[in-house]
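Only one protein chain is missing from this complex, and each of the others stays in its spot.
Should a chain be cited, it is by its letter among A, B and C, assigned in written order, with residues numbered from 1 in that chain.
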């Protein structure tokens, strides 16, 4: 394919450092050309052993560094809007980690900016769309073999929540993944949401509503229910069952080795999303690099990033009110293909 | 154990004939002493090959027949109230198929009649309490090993609905099983219900709201969700996952033989509840016979029968209104141990 | 069906006591009429709570006791020959626990005695033929759906071996079950055997060759391999995979509840054959009672008992010699349908 794609990575924290490693050593056809992070020590640590990379404390300097042809945004969410607009201003293709922008009103500004350009530059980091199991499920649903999807039953469990995790974050950070996955799998918009709050687990931090059970209605009349439980204790578990007119399909219970010992047959559950979705991240970045080198923009769009924010915000309101809450969307610019339902 | 228990079976239809066969040839310690059914030809056909059984067209005559020491009610639901009261009047122990009595107001009259006797005579036919998988789940939950139960995710699917099946019957006939199972597994009362209606499957008869998704709240703050889908097409499937503070347990996905052929590994799904719960019915009747011969009454009580009716009626109202509906219960007589929550 | 079948149970040890309980409280249509055991205290303990049963120290006295119409032999193996011949002399139908008779030469005498009677009286206790999983596998193989069976891969594991268990007993006591199951599943005779001895597990008692790997060739050119491991430590596990021309079918990995906790999804393994095959024992005895009450004899025959002994003896010789050993059979009396291969 010729020359390696020069990428500026913004953010050298946990996620950014992982993407630097991935671009340098895992994906084919790319190289890290520049890294931008307000903390120069952290940036330098993240690029140890990487050749030909310049380090910057300012976003603009990183984007303007020699050899930069594309941008991967892995900085904290509040910094995304400015970074996206700066990339747009330079015509640089960009892969932006989720959430695209934390508030839907500001997410809409990004959508409008890209719409004004008249062409897509941004791919949003909903990596589940690149997971082998989700891809098989998507392919099966699209084949029509099982008829129309009627319901999705989803489970999203984490071992334990990080410090500072709030009840709203169960919806707008954790369930955000199911929001995008449901929109994508069904090809329908989520139009209303109800959030139920069972009595919290004794293992959840004081005051955290954990678990929650969130129900979405879709434009096509399907139902999506999500158990989100971020202090389940036993592992990281993401499951999805699509119930269709002629059958059901389940993912998220894959196993690779069964050990029979001590009175039982046991399969390990991964403990971390970076383990469960390691291949999905690799495929996501590879797909972005491949498309970018071909001058194309594919994958989840800025509109998908905005829509996920809008639905999640309605979900947080539903959690607070205890009632059913309709989701309100801005008009979708012509640049983006709208969901079917 | 000595003499065989003489049983009068009321109703010689599909279910009654199956119970006659079971009492005659499967369970130990009982014999069919009398059969009552308005249709004498049907009754005679059901007792072909059974020795020492008298056939009657009137309930009272069947109960008063020689050798009758206990009653198994398998007649249609509307006939149950009269039969139960007749058995109570004679002091006869009784096993009554579900629903105990179709309307909760009338079910309450049965409860009050038994309460006036001051001792239990009735066991209600919630056979899932005798299923090996449910018993393992119940035993695990009671052990406390997984902590407090937070949610039950339930699935109840039938191949296709019989003629005349109504949208309300998805709740008060199908989900009725989950209502009792949830009360029993959790040891908590169901206090409110919400019913969601996704767009019906194209395979459901015109006008039938199928599938439905019904949510119960419990007195102890747990959540019980039930997918009921009576025209799923592929099999009879009853699943239950109990999500607890320290882990989750799932039943209903048992398999006994995996066949790998034609590009896939396949496990058969039973097509019928009589197949799936064959052993549970056998155990239920054996347990009733054993207890009765020892002069005891165990298993689900008339109060459980009433409570299931009361919750199901609230469910039907919730289905019609589209909103959350609280369940109202009469005071529980002292005869019955009340649920914890 | 009329009167209960009066059964004399010979042997009131672990197995005999279990069968007494089964006849008294589980199966339909039978009662324990007499018990014979050299130890009267043990016999009395085993019949506590059973009505109308006489206790005897002599086999003949038990068989001649009032009400005895059939015999269940659960005494130690060396006592079987005499008990079978005594039952034959009285024309009593008999269910005889395995091994029918420990030595094939003496087993042949039982076969010849029954052949002289000109009608079958004996059913041998190979209970796997009544296990739901084995029955499904047998039914699939007989259907021809998967074509001709080419190989059976079998696993037979116990938690630990009882005191006094010898290397030969791995073949003639444990593998004896697979010998019968293979003959029955395939409808073919086992004609040669090779036994391999991997280096024993450190958890096996000193001097015990455990595990072993035993290979049988059949008259029809199929291969049957059996891992037998009686000190596997983790549970009682019996698996069988039939590899056929058009697919493979596996049994023995059934599960009924999956618990996800502490980093893994876990299914319990039964610890004991009485747990794993509890239903098979119940069905076996019920089938014997039902057939006997109808004046019929079904199930594994005395010839099957003899053949299992003959194959097992060849297996022990193969174990000792380290080489391939042909199995030699006496001519099969006309009374018995011979295996196909």
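What we mean here is this: a contact is a pair of C-beta atoms (placed from the backbone, for glycine too) under 8 Å apart; a residue touches a chain by one contact, two chains touch by 3 or more.
Computed from a prediction, not measured in an experiment: that's the story for all the values here.
Enquirer: Checking the contacts here: which visible chains does the omitted one touch?
Expert: Displayed chains contacted by the hidden chain, ordered by label: A, B, C.
Enquirer: Tell me which residue among A:46, A:124, A:137 or A:230 touches the hidden chain in the full complex.
Expert: A:137
Enquirer: Determine which one of B:58, B:112 or B:268 touches the chain that has been left out.
Expert: Answering carefully, the residue with contact to the hidden chain is B:268.
Enquirer: So one chain is hidden, and I want to know which residue out of C:144, C:198 or C:337 touches that hidden chain in the complete assembly.
Expert: Answering carefully, the residue with contact to the hidden chain is C:198.
Enquirer: So that we can see where the missing chain sits, which residues of chain C does it touch?
Expert: 147-148, 150-151, 153, 194, 196, 198-199, 201-203, 211, 213, 215, 217, 220-223, 225, 227, 229, 232-234, 243, 245-248
Enquirer: For review purposes, identify every residue of chain B that touches the missing chain, sorted by number.
Expert: Where chain B meets the chain not shown: residues 233-235, 237, 253, 255, 260-269, 271.
Enquirer: What residue numbers in chain A mark contact with the hidden partner chain?
Expert: 1-2, 4, 24-29, 49-52, 132-133, 136-137, 140, 145-146, 246-251, 253-262, 279, 286, 290
Quick note on the criterion: only the chains that are shown with their structure count from here on.
Enquirer: Where the centre of all protein Cα atoms falls, which chain's Cα centre is nearest to that point?
Expert: Most central by this criterion: B.
Enquirer: Among all chains, whose Cα centre is located farthest from the one for chain A?
Expert: Here the answer is chain C, farthest from chain A.
Enquirer: Just the number, please: Cα centre separation of chain A and chain B in whole Å.
Expert: So the centre of chain A lies 44 Å away from the centre of chain B.
Enquirer: Taking each chain's centre as its mean C-alpha position, how far apart are chain B and chain C in Å?
Expert: The separation of the two C-alpha centroids amounts to 37 Å.
Enquirer: For chain A and chain C, what's the span in angstrom between their mean Cα positions?
Expert: Once rounded, the distance between the two centres reads 58 Å.
Enquirer: What parts of chain B, by residue number, touch at least two of the other chains?
Expert: Within chain B, residues 246-248 contact more than one other chain.
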